[in-house]
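Yeah, one chain of the complex is gone here, protein chain that is, but the others are all in their spots.
After this line comes subunit A, so read on.
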Amino acid sequence: MASLRCFLRSGKNAVTAVLRREFHGTPPAAVQVTVRDALNQAMDEELERDERVFLLGEEVAQYDGAYKVSRGLWKKYGDKRIIDTPITEMGFAGIAVGAAMAGLRPICEFMTFNFSMQAIDQVINSAAKTYYMSAGLQSVPIVFRGPNGASAGVAAQHSQCFAAWYGHCPGLKVVSPWSAEDARGLLKSAIRDDNPVVFLENELMYGVPFEMSEEVQSKDFLIPIGKAKIERQGNHITLVSHSRMVSLCLDAAAVLAKEGIECEVINMRTIRPLDAEAIETSIMKTNHLVTVEGGWPQFGIGAEILAWIMEGPAFNYLDAPAVRVTGVDIPMPYAKILEDNSIPQIKDIIFSVKKTLNV
């Protein structure tokens, strides 16, 4: 009996080995996917997977999306599931929240998060707080998504970063993807999450292609909300960032590497809940911290990270004060030279790293 089992086992192995030899291994098929397409595919797959998921917002249907993120979805799913709204954020955000309360799973798109201010009462008071106020009777499975932060040449009213505002509120999960992989995995997680999720995209990242492995392309690829990712390992200093600024951190790290300074770049992925543990672990290795964000400095993401570090175990590992690189504390100007100098540039990150390391 045992020998028979043995034979079968080896036989099976032998067969697979033969097959493996026959169709010899090629590396898994990775593809280049833009952030826009990653978001589009994620929504498409989730719409297909669960009939209760639907998308509403301005221009999402017949126009294929103001930034083409929802291209093709209306054609495929029709009026019932892809809904064009009038330009009435407070109303349609409220309608989306009510639909979620009654059992659907809406994706509510804000053309940019600047317009979410018109609807912010529905996001905070109707969505975020309800599960708590009802002591668990009424959940709100909704995703609010759209571009956040500075774009290019759109001036002050269209350039604000809302990560800190939404990150402030209990009852919300706040997510800020950087790469195509982030966009895909986090949006799927957000849609499947039974709670209100604010999903902060970035218009300047929509067209940027990233390599996406076969694993990431699978329909059930999810990135857990609340976990940061180390995009680049390093020993000398920790750079913590989210969204588009991760690109700048990596570019700065490449320049610094030539001078022998190895930066560890952490992509936050989630604003709330903050993955403080990942940051602390890194600081315990590098002993130095610089945060980088596009938003304003006061009461911002960097301010919060620094406070966490002060209060936690990593403080004793710091060899220098932790600092923040942020947008300039002004409304966003229009002229290119002014706009370029209103947000962090690679040279600002390099400068801050060197100051912190005292080199």
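Quick note on the criterion: a contact is a pair of C-beta atoms (placed from the backbone, for glycine too) under 8 Å apart; a residue touches a chain by one contact, two chains touch by 3 or more; residues count from 1.
Simple rule for what comes next: contacts and distances are computed from a predicted model.
Protein name for the hidden chain, per its UniProt entry and selected from "Eukaryotic translation initiation factor 3 subunit I", "4-hydroxy-3-methoxy-5-polyprenylbenzoate decarboxylase", "Pyruvate dehydrogenase E1 component subunit alpha" or "adenine phosphoribosyltransferase": "Pyruvate dehydrogenase E1 component subunit alpha". For the chain left out of this panel, the touching residue among A:40, A:70, A:85 or A:114 is A:85. Although one chain is not drawn, the whole complex shows that of A:194, A:319 or A:340 it is A:194 that touches it. The hidden chain makes contact, of the residues A:41, A:70, A:112 or A:126, with A:126. Touching residues on subunit A toward the chain that is not drawn are 54, 80, 83, 85-86, 88, 90-104, 121-122, 125-126, 130-139, 141, 170-171, 173, 194-195, 273, 311-312.
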